[in-house]
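I have a structure here, written as structure tokens, and I will follow up with some questions on it.
Removed: one protein chain of the complex. Kept in place: all other protein chains.
For reference, chains read A and B in written order, and residue numbers begin at 1 within each chain.
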Amino acid sequence: MGIFIPKFSANVIYFTEEILFSIYKKGVKEIRVHGRGGQGVVLASEIFVSALIKEGKHAACFPYFGFERRGAPVVGFIRFDEKPIRQKDQIYRPDCLVVMDETLFKAVSIYQGIKENGILVLNEKRDLAEITIPSGIRTVGIVDATRVSLDLTGNFIPNTAMLGALCRTTDWVKIHSLIKSLKENFEQKLLNKNIQMIQRAFEETKVYNLGGDSKWH
Amino acid sequence: MALKSPYQAPLGKELYVIKTGEWRFQKPVVSKEKCTRCGICLIFCPTNSIKEGEASYEADLETCKGCGICVNECYAGAVTMEVERKG
Partner (left out) sequence: MSPRKTPKKVVNGNMAAAYGAMLSRPTVLAAYPITPQTPLVEYLSRFISEGLLKAEMVEVESEHSALSVLHGACLAGGRVFTGTSSQGLALMYEPYIRTSTLRLPMVMAIANREVISPQSVWGGQQDAVTLRDAGWIQIFCENNQEILDSVIMGYRIAEDREVLLPVNICYDGFYLSHMSEGVEIPSQKKVDQFLPAFGIEHIKLDPEEPMSVDPLTPGDLLTEYRFKHVEAMKRAKKVIDQVDGEFQSFFQRGYGGQVETYRIDNADLLIVTMGSSTGTAKVAVDLAREQGIGIGLLKIRTLRPFPSERMVEAIQGKKAIAVIDRNVCFGWGTGVVFMEMKAAMGPLARGIAILNYIGGLGGSDITVEHILKIIRKMDRIKDKDFKQVTWLGVEDV
């Protein structure tokens, strides 16, 4: 087929040995952000990294895209830890998946590699009951980021709202660190709107703790 | 080595049209009264989605990705973007 889909697991065969899982017990957290070009995946990743660094952690992120076009699938890889991040490869076993555009599920195999007891952060207006969640997911955070973005800016750029949802679902960074990073990345005109978006999304995010078998407890 | 391509040099023989219509969240709506049929929107459309219709130029929603360039370029101001929510 001619279409290019970000294939980040070309011919990698997952080890089942202890050696590999010891990486993941070492404290590195890996997040994979899925979105489309123009939705702010790259900027959101950078703001998240910036917030973590303000809190004294080490973090790194980079994007991967097939076509560099508005609308084409984009993936953002974020790693953070107490120690410097040395890995420079893509993320195959994310602890957390952030999906900014629900139409992506048709085009990209989003759930590939997510770890047992992983976390999902979804941009959805549906209820959890209507969504198929793969087994093994422990936590799901849902927010209608599209609505937040359309209401507050008239545009479909859900990245800031998704940051609020990510913060609320995982608690891996404090919201005021994110807001401080926003201040460095946005000029006054858009800054207030973005702060409102992140705060509203933070409040509106519903976090569900599943038992690891996709049932809502 | 398991080779995926039968060719010696990089080339492609199949035409695959990417479903860019699935990318959009807003669609262009053309006012038939205002449209002057100048064709500027057709020239600028990056996905080649604008087609000549009966009363005005229109976007083919199979491929239109909702970028809004046609709105930006239309001299007559005949195109507006309308938000559509997908489930």
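Going forward, contacts are C-beta pairs under 8 Å (C-beta built on N, C-alpha and C of every residue); 3 or more make two chains touch, one makes a residue touch a chain.
Not measured: the values here are computed from a predicted model.
Peer 1: Specify the residue from the set A:33, A:60 or A:96 that touches the hidden chain.
Peer 2: A:60
Peer 1: Which of A:68, A:130 or A:187 touches the chain that is not shown?
Peer 2: Per the contact definition at the top, the residue touching the missing chain is A:68.
Peer 1: Name, in rising order, the residues on subunit B that touch the hidden chain in the full complex.
Peer 2: Residues of subunit B in contact with the hidden chain: 1-2, 9-10.
Peer 1: Residues of subunit A in contact with the chain that isn't shown?
Peer 2: 8, 10-15, 19-20, 22-23, 42, 45-46, 49-50, 53, 56, 58-64, 68, 82, 85-90, 92
Simple rule for what comes next: only the chains that are shown with their structure count from here on.
Peer 1: Quick one: report the Å distance separating subunit A from subunit B, using the average Cα coordinate of each chain.
Peer 2: 29
Peer 1: Under the touch definition given earlier, write down the residues of subunit A that touch subunit B in their complex.
Peer 2: 1-3, 36, 69-72, 102-103, 106-107, 125-126, 146, 150, 156
Peer 1: Show me the residue ranges of subunit B that touch subunit A in the complex, using the header's touch definition.
Peer 2: That would be residues 12, 14-16, 18, 20, 22-26, 46, 65-67, 83, 85-87 of subunit B.
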